[in-house]
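Here the complex is missing a single protein chain, while all its other protein chains stay put.
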Amino acid sequence: MSGTHHHDHDHGHDHPHAHPTAPDADDLMGYYQLMEVAVRELLIEKGVFTGEDIRRQIERMDGANAGRGGLLVARAWTDPAFKARALADGSAACREIGLEVGALKLIVVENTPSLHNLIVCTLCSCYPRPLLGLPPDWYKSRAYRSRAVREPRAVLAEFGTVIPDDVEVRVHDSTADMRYLVLPRRPDGTDGWSEEKLAELATRDSMVGVALAASP
Amino acid sequence: MSGGQADALPVHFGVGDKVRVRVAHPPGHLRTPWYIRGQRGAVERICGAFANPEELAYNRPGLPRQPLYRIRFRQTDLWPDYAGPKTDTVEVEIYQHWLEPDEAAP
Partner (left out) sequence: MRGHHDMGGLPAGKVEPTEHQYAPWEKRVDAMLVLLGAPERGLMRTDELRRNIEALAPDVYERMSYYERWMASIAATMLQRGVFTADELGRKLAEVEAREP
């Protein structure tokens, strides 16, 4: 897929041109990629938004990645009172540490020695985007959405995560207005670590619940 | 949690209440998954009141706002042949109008 190919979109009627997703694609631009160009140009012509608006929104989106969720996890690992606040009101806890999350209604669910949490959206692809960025393909796949609620342990095993039978597996189906972040267990051997270093151990997969946090 | 309670329906259920998800299969945009309809669970928390997505999907306001709950279900209740431990659970957000008291609960 193309990486950082920049393209001016705010020329309106001046020589706009579309480009395929892969420079060596041997087929014409797909119908829906044509549609994207057409709809975008119509909406710009009608003054609904500008090309600059789109560019800025993409930059904002690109700025959201799992590093932000990792900051929340690292703070919760090092500050028990903060952790309690995060479990009570996830969005407020984000704002407390300077993470702007807009209208996100976040529920933080904590992994413990007797509980492992897993997040899915069976109906579509709801995901805590301000904290983790865009969801990966597998999270949106038929296989994950169908099976995560039905056989979570088998799905976890496919990710290489085996949860013992004496640990409850709790699946959260994001069906409505709330969004979820798993607070993974803090790995052993991290005493005295800075929050910055700890945040790196809180991987995207551990905050979705298909993996444990990375080990030092 | 959600401000402006004036246009929200009153909250019927409390944390711990045993509830059953109504069985209904209308067309349209629904956020109550098929697999959970008719199932029995317990209220884990009250999330606040929100406009009804079934109406928002048609650009209607979806008022008055519906209380939204997280309901906890046992996996062994949802799937007769569930292979994991009896303690495994699923938690799902369900709007109040899809919930009834579970009369049969012990």
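The chains carry the letters A and B, assigned in the order they are written, with residues numbered from 1 in each.
The criterion applied here is as follows: a contact is a pair of C-beta atoms (placed from the backbone, for glycine too) under 8 Å apart; a residue touches a chain by one contact, two chains touch by 3 or more.
Here the structure is a predicted model, which means the values were calculated and not measured.
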item: For the chain not depicted, the shown chains it touches; value: A, B
item: Residue in contact with the excluded chain [from A:57, A:112 or A:194]; value: A:57
item: Those residues of subunit B which, in the complete complex, touch the missing chain; value: 25, 27-30, 33-36, 53, 56-59, 78-79
item: Touching residues (missing chain, whole complex) on subunit A; value: 1-3, 5, 7, 9, 16-19, 21, 28-30, 32-43, 46, 48-49, 53-54, 57-58, 61-62, 120, 122-125, 134, 136-138, 140-147, 149-150, 155, 158-159, 173
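The working rule: only the chains that are shown with their structure count from here on.
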item: Whole-Å separation of chain centres (CA-atom averages), subunit A against subunit B; value: 24
item: Partner subunit A, residues of subunit B touching it in the complex; value: 31-33, 35-36, 47-48, 50, 53, 68, 70, 78-79, 83-85, 87-95
item: Interfacial residue positions of subunit A with respect to subunit B in the complex; value: 105, 107, 122-123, 149-154, 165-166, 168-178
